[in-house]
Every structure is written in structure tokens, then in C-alpha cells.
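Report on the structure given below.
Of the protein chains in this complex, all but one are displayed in their positions.
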Amino acid sequence: MTATPLVEVRDLVTHFTHRVGLFGTRREVVQAVNGVSLDVAARETLGLVGESGCGKTTLGRTILRLVARTSGEVRFDGQDVFALDLAALRRMRRRMQIIFQDPDGSLNPRLSIGRAVREGIEVHRLARGAEADGRVEALLAEVGLPAGSAARYPHEFSGGQRQRACIARALAVEPEFIVCDEPVSALDVSVQAQVLNLLLDLQARRGLSYLFISHDLAVVRHVAPRVAVMYLGRIVEHGPSDGIYQRPLHPYTQALLTAVPVPDPKTKRARVVLAGDPPSPVNPPGGCPFHPRCQHPGKNESCRTVRPELRELAPGHQVACHLADR
Amino acid sequence: MSPWRLAARRFARNRPALTGAVLVAALVLAALLAPLLTADPLAQPDPVRLQNQPPSAAHLLGTDPYSRDILSRTLHGARVSLVVGIGAALLAVTLGAGVGLTAGLAGRRTDQLLMRGVDVALSLPRIVLLLAVFAVWEEAPAAAVVLLIAVTGWFQTSRIVRASVLSLREADFVAAARALGTTGAGIVRRHLLPHIAAPVIVSASLDVGNIILLEAGLSYLGLGVRPPTPTWGNMIMDGKDVLFSAPWVALAPGLALVLTVVAFNLAGDGLRDALDPRAAA
Amino acid sequence: MLRFAARRLAFAVVSVAAVVFITFLLVHAAPGEPMLGTPERALASPETMARQRTLFGLDRPLPEQFLRYARNLARGELGESFVLHRPVAAVLAEAVPNTLLLGGTALVASLLLGLAIGVVQAARHHSRTDTLLSAATLVLYSVPVFWLGLVLLLVFGERLHWLPVSGMTSAGLEDRLSSLGRAVDVARHLVLPAASLALVQAAAFARFQRSALVESLDAEYIRAARAKGLTERAVLLKHALRGALAPTLTLAGLSVPYFLAGSVLVESIFGWPGLGRVAYDAIFARDYNVITATALVSGVLVAAGNLLADVAVAIADPRVRLDQ
Partner (left out) sequence: MSGPAPARPPLLEVHDLTVNFSGSDGVARAVDGVDLTVEEGETVGLVGESGCGKSVTALAILRLVEPPGHIAHGSSVRLGGRDLLALGAKEIRAVRGNHVALVFQEPLSALNPVLRIGNQIAEAIRAHEAVTRGTARWRAVEMLTAVGIPDAKRRASAYAHQLSGGMRQRVLLAMALACRPQLLLADEPTTALDVTIQAEILELLDGLQRKLGMAVLLITHNLGIVAERTRRVYVMYAGQIVEEAATEQLFAAPAHPYTEGLLAAIPRLDERRDRLQAIPGQVPPATAWPEGCRFHPRCPHAWAKCGTEMPPLLEVTPGHRARCWLVKEPERRKK
């Protein structure tokens, strides 16, 4: 981490009110993001890992102000994103973009790939007419789509190609920062590697910053030098990936890492198997959010009652656990 | 190939649907050309001797109790059915789409208000209202029939449209457009309207048949467009009194009704299948 | 459950009130005068008419008339028929049970028939049987109910003499028959009008049920049921039908307006002394109180249908819960 970060998130909280029941009479508050702070520096990738329902997607969308925050702050290049008026926000949108998990749902099936990529160019009046066509062609070529793709429709492409088109659409406005929300989770292994390589190449060529959200720890390790682990709306561990992957300090990270099957029949590892399912973000447990599933032998009363704050136990390596030590 | 062209191709490959579409086209043509093809539907060449004549060379479908030519009246009757059916369906769908879009895009309060209103409206007994209106409005022109049927018939469409707007608002491609900085109007125009067009077209085309039947029911009771203008409904009413002695009087307009409604339903089913988002490319 | 019931009841009251209000407004604000088209009106002098108007309060401003009507309604009074010179409640008390018999029979028959056809089609979908039944239901669904009534009347009543053509009982036989005999007599009169109503709606149910079943046969749990070694019959009837039943039940509950509309047409053809006839006669005679009361009863029946649909769905589908 160097100088001022490009993206600064401070104590961000996002709660949703759901109406449930046949007539929507009962309200439920989903505490999707519950006080998250993180930084992403220019040209850097921060990995964000966690299981489904932990709030990582909501966090990514809140940072881009696609979802309303409940409290907390997001600064992009020093500017408070939530303080911007609509016009300023639209200008800001040029600088930060998003790529989604499901390449089927993130392209409008009724727009050709060319028109989808062109949308951002038109919105921000970056080019018009033949010049815009030229830009679209160049973008599609840059992400590795065959010539002539612009006139074709999403259903005529494979999943990997659609994800490339989504990347081209995001790049069309020349952003500095991209939230990659599970960009390769829906793809087959062989295609996943292609798209990951593309993202790495683009970062090197264009100097991009990524917030790389994934449930796949191996993928995150591959792309992100720094990783944050999320559980029930909070970051429970945060630090350089080499540190986290080699010496995880939080019991949840330990369980997560040992649960991943390793494609090598000769490795035999001790596995920490967690008990039970993650609790609901509607009603998170008090104290440490992880305590009901925690297998730490030293689990005690304070785990149940006092919520641990992030503590720095090694340079740049923070853990939210009462029991963790180096 | 664009999704619309794919849908057109699916429709063209669907033989029943194509049959329906051809029939509809033929009916529209026949209704347009009715004055050229046949005699005056009001003419009563010989009120005494030509009453209730069975089909013959001179009168292919026979004559009615007023000695009028049934073929001519059946062709002319198509005009009311088609104008009311197509007109009211288009108008109803436009109203429903407007309200559905508003509800889906507006805030919670407006949405709730509109949708509760629609709930109430859906539980109104439509026929009683229509009967009451047309009983007092004796000289109702076809336009009034179109208007009233449409005004009492858009509720279901508004629900369908609202539901698709709500689910589209959650779609990732809409989130992507917002992230690109596309304005609200731009999102509606580029991303929402093209998607609700399909269910709206299907809803309209499946409505036509039902509306034609509704209009026929009203004019069978002597309401709506009234005699002597021939409608299939009032022709059947004329035939009712001579049902046992001259069944052809009621049979011809009835068969015309069935044929027309079958044609629209075939075409409507075909459109629904062709525009089904789940249909494979 | 209680909260659900309370909300639904409130909703039903609001919609019935809306029906009454709109109908009242329509019949009173529209041109024309009461008793139009009746012999009585044709003979009456302007003075008599004026006296009648004062008697029924029709010379008062519309808001006042409505308030008075609403007050009476709240006390359970529906007023008097201008034409029949009888309390409206008495007129309805005779007609409503007959319409419930006709409409109820038709609803149950059409639902059973429609379900059966839909299940047979889904069981052999894409077979020749399915195609034929699809064509048949499409045509039947496109038939105007009153015309079907006339055709049935012509064929089974007039030509074949299998069934009586008009009324609810055979005139002059009432006293000579046992109660069972009377029931059979009513049933025989019921067949044709109920069939006219039921056949068209059965086609609608069958079309709907077929597509719901075919769709649910595509579900992964159907494949799982087959993988367990269940018979096709169990797969279809236990697994597919359970899931596809809820939408059909909703449709059944929502079909009440169809049966009301149909009864207006069919009752006049078969001379069935029900609500449809009463409404029809009242509308042409501008019998204000009767018109409004029929609208009220229709509104109640429609609301009841909606409620039944909701309850039926909650029973058929455990994912729908009424008590939240």
C-alpha cells in the first residue's frame, strides 16, 4: 500500500428492509454489510473472499453507490461518493465500473454486443458516429472477441465470450477502478483461466485497480496480493495473501482454507470441518459473529458477548478474533 | 440474429400459429371488402316470401326473419367484432402497460396505491357494469363499446407489466447500465421497454378473442352496437326466435364467431410461444 | 391466520363497497328514467310518474340519495323494486340460490373435466391424443357461451328430446312428485344450462392445467422422482399435479365473474329463474334498487371466489403462508 488509496471505505453499513409475507406486512432487516473499512490503492487488486450471503456482493455494489448505504463513508480519489449530486455521480461513474458474475444476466439479450459496449461511450459522449464504431471494434478486439462480434447478440456467444463482452463494456468509459464481482465463478475451468489472464493483462496495460470479489480462495490468491475475508457482513481477517494463505489467523479462514479440495492426490491435509450453517444476516449472533460455528479450543465467554475488533498481529495483517495470536 | 427476428422465425415455423395469422388476415380483408363482395345487409328484398329461407344459390347462407341475406350480414358483422376486438385490446393493453410501468417505476407509495386499486378493480363484476352502462346508453357507437371494454379490461396487463418491471429492475444488465451512468429515462427506453413489449404483445393478442366474445355477448342481449347494424351477437339473437324452424339463422354468425376467435387464439398462442424468453435460440 | 382473515375481509368490504358505489353512480347519473320499457310506464301519466319519483326519493340530489341508500344498506335494507313492487331482498332470496346451484354445478363440473383433460394431455404430451385434445379445447374455448347454449338446446332438447329445454322444473308436476323425483326433475333441467357454462370454462381450465403440468414435468424434482423408481402414474399425480394444482385453483376462484356473466346469458336462454335473469330484467326496466343489489351480490360472490382461491392455494402450496 502506497500513498493515498484510490478507494477508501470507512465503517460502511448497508442494511436492507425486506417485506415478507403475503401482504408484505412484516419487516425484516438484513444486515448485509455491517461496518466494513478497506482501502484499494491505484493499480492494486484487493481480494475479497467469503461464502454466499456474507455481504461481499452488497459491499461491492454499495461502494459504487448502486445500493444505498445505511451509514459510513466511501471516498473515491478523495471525493465522498455519497455526497455527490446526480450529475457529479454520473461523471464519477466513468471512473469506476463493475463486472458481474452471471454473463447471461448482465447483458441485455435484446441489444447487440456492439450496442451494449457503445452505451457507455454514448452516455458520456466520448465519441460519436464512425469514431464510436471504431472504439467499439477496438475494445472488442482488446478483450479477445473475434471481428464482427459487434453486430451479434449475447445468445450467439459462449459464457466466456459474454464475460469478455461485459469487460469491454466496462472498459468503454476508461475507468480506473473495477469491482469484479465473481467474474469467473460461472465459467468452466479452461475458460476461467482465459478470463483471469485477460483481467491481469488489462490491469498491467491500463493501470487498473480491482476489488476482486470471489468465493474461490484459489482464484483470489492467484490475482490478489492482498486479501480481506468476510463473514456475516464483517471483515474478519485482512492482510497480504502470502501471510493469510500460509498462516491464517482467524479460525474461520483456517476452516475455509482447509475445506478447499486440492487437486493433488498426494497432499493429505488435516481438515477443520465447521459445524452447522452460517447464521442468517437478519439476526446475526451477538459477540463474535463466528462464535456459534467456531472450533477454537479456547472459545470462551467473551467470544459470545464481546465483538472482537480487527487487531494487527503482523505487519499489515489484521484479525478480528479474541484468541488469535501470532 | 436479433431476438425479434428469432421470434419471427419461430412463429413462421409454427404451423397452427401461421394458420391463425393467415385466417386473421383473411377475416380483416373480408370485413374490409364486405360492401364490394355482397349485397346491402339491410336490404329486405321481399319481407314476406323471403323470410327464413334455407341456404340457396341466391342466398348462400339463407335469409333471416326480416328476409335479409345472412351471408352479407355475417360479412358486415365481422367489422364490429374486429374493430371492437382489436381496438379494445390495443387500448386496454396501452392503459395496462402505462399503469404497470408507473407502478413499477414509481415509489412504494404510488405503487401500493395503484396496485390496491387494481386489486379492487379486478374484483368488480365487469359484466354487470357493462350491462348497466349500455342499458342506459342506447345509441352507443362502436367507439364507446371499444372504450368501455378497454377501460374495464386493462387490470391484468398492468399486473404483468409491473411484475416484469420489478424483476427487470433487479437484473444485472440494468445495474450495469446504472453503473455506466445511463439516466433513468435511458434505462427505461433501452432496457425496460423492449422487454415488456413481448409480454404486452402476447397479452393483447390473447385478449382479442375474449373481447370479441364479450362484445358478442353484449350485442346478443341487445346492448352495445344495436340493430339494425349487423353484429354477430344480434344476428344470433334474431336467430334464437326461429331456432327450431330456421336454425341456419343463428348458426352462420355463431360459426363465424368461433372461427374468428379460434384464429386469434391460434395466433396468440403462437406469439406467446415465439416470444417466450425461455425458448431456446 | 386471524390477521390474514381480517385483512381479506376488509379488502372484500372495500371492493364490494366500490362495486355498489360505482353501480349506483352509473344507474342514477345516466340518462333515462325508472321503469322504462314496462307496460306500467307506458300507461302512466306525467303526474303518476312524478308521484312515483317522490315516493322513491328520486327527485332528491344524487349525494343525498346515495347517503340514504348507504344508510339503508347498513341496516340490511335493500329497498323495494319499482317494477315488481316487492322487497328487493325477497326477489334476490328466490334467485340467488338458483344461480348458486347453476353456477356451482358448472364450476365444479368444469374444474373436474378441465383437470382430467389437462392431466391426460400432460401424461401423453406431444402424442396424437394431446394434439387432438389441444385442438378440441382451443375450439371449445373460442365458442360463445350463449351460442353453445342455443346449439345444445337445438340438438338435445328439440331434435333428440333428451332433456327439457326451459325452466327449472316441469310445470304442473311439482305436486305429484316425491322429493327425490323433484330433485331428479331439477337435475334434468340443470343439465343443459350447466353444460353450456361448464364446457367453455372446462376448456379454459384444461388449457391452463396442461401447460402448468407440462412445465412442472420439466422440473428436476420430477426427474428425481423417476430416479427413485416411482411409477409414471405416481410421478404425474403425486409430484407434478400437486405443484401444478395451485395456479388452477387460483384460476377457479377468479372465474366467478365468468360464471356470473355466463349466467346472465344462459339463464335467459333456458328460462332459469336466477340472478342473471333478475339482473337482465332489472337493467332493461331501469329498476334501480334491483340493479344495485344484483351488483352487490355479484361483488360478494366475486370476493368470496377470490378468498377461496387464496385459501385453496395456501393449502396446495406450503410455500405460501397466510399468517405472515
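Every chain is named by a letter (A, B and C) in the order it is written, and numbering of its residues begins at 1.
The rule is simple: contacts are C-beta pairs under 8 Å (C-beta built on N, C-alpha and C of every residue); 3 or more make two chains touch, one makes a residue touch a chain.
Just so you know, these numbers come straight off a predicted model, no measurement behind them.
Trainee: I'm checking contacts with the chain that's been left out. Which of A:D11, A:D80, A:D277 or A:E309 qualifies?
Mentor: Residue touching the absent chain, from the options given: A:D277.
Trainee: Looking at the whole complex, which of C:R71, C:R159 or C:R223 touches the chain that is not displayed?
Mentor: If we include the chain that is not displayed, C:R223 is the one touching it.
Trainee: Just to verify: which one of A:V33, A:V81, A:L257 or A:C303 makes contact with the chain not shown?
Mentor: Missing-chain contact among the listed residues: A:L257.
Trainee: Looking beyond the chains shown, say which of A:A68, A:A218 or A:V306 touches the absent one.
Mentor: Counting the whole complex, the residue in contact with the absent chain is A:A218.
Trainee: At which residues does subunit A meet the chain that is not included here?
Mentor: Residues 51-52, 158, 160-161, 188-194, 196-197, 200, 215-219, 221-222, 241-242, 245, 255-267, 271, 273-274, 277-278 of subunit A touch the chain absent from view.
Trainee: Touching the absent chain: which residues on subunit C qualify?
Mentor: 126, 219-221, 223-231, 234, 238-239, 242-243, 246, 316-319
One rule holds for everything that comes next: only the chains that are shown with their structure count from here on.
Trainee: Taking each chain's centre as the mean of its C-alpha atoms, which one lies nearest the mean of all protein C-alpha atoms here?
Mentor: B
Trainee: Determine which of the two chain pairs, B-C or A-B, is joined by the larger number of C-beta pairs in contact.
Mentor: B-C
Trainee: For subunit A and subunit C, let me know how many angstrom lie between their CA-based centres, rounded off.
Mentor: Each chain's C-alpha centroid was found; their separation is 56 Å.
Trainee: CA centre of subunit B versus CA centre of subunit C: separation in Å?
Mentor: 22
Trainee: So which bits of subunit A are touching at least two other chains?
Mentor: Residues: none.
Trainee: Which bits of subunit B are touching subunit A when the two form their complex?
Mentor: 1-4, 171-173, 175-183, 186, 190-191, 194-195, 277, 281
Trainee: Going by the contact rule set out above, which residues of subunit A touch subunit B in the complex?
Mentor: Of all residues in subunit A, those touching subunit B are 61, 64, 66, 89-91, 93-94, 96-98, 100, 102, 105-112, 116, 119-120, 123-124, 153, 155-156, 166, 169-170, 172-173.
Trainee: Which residues of subunit B touch subunit C once you look at their complex with the stated criterion?
Mentor: 119-120, 123-129, 131-133, 135-138, 209, 213-214, 216-217, 220-221, 233, 236, 239-240, 243-244, 247, 250-251, 254, 257-258, 261-262, 265-266, 269
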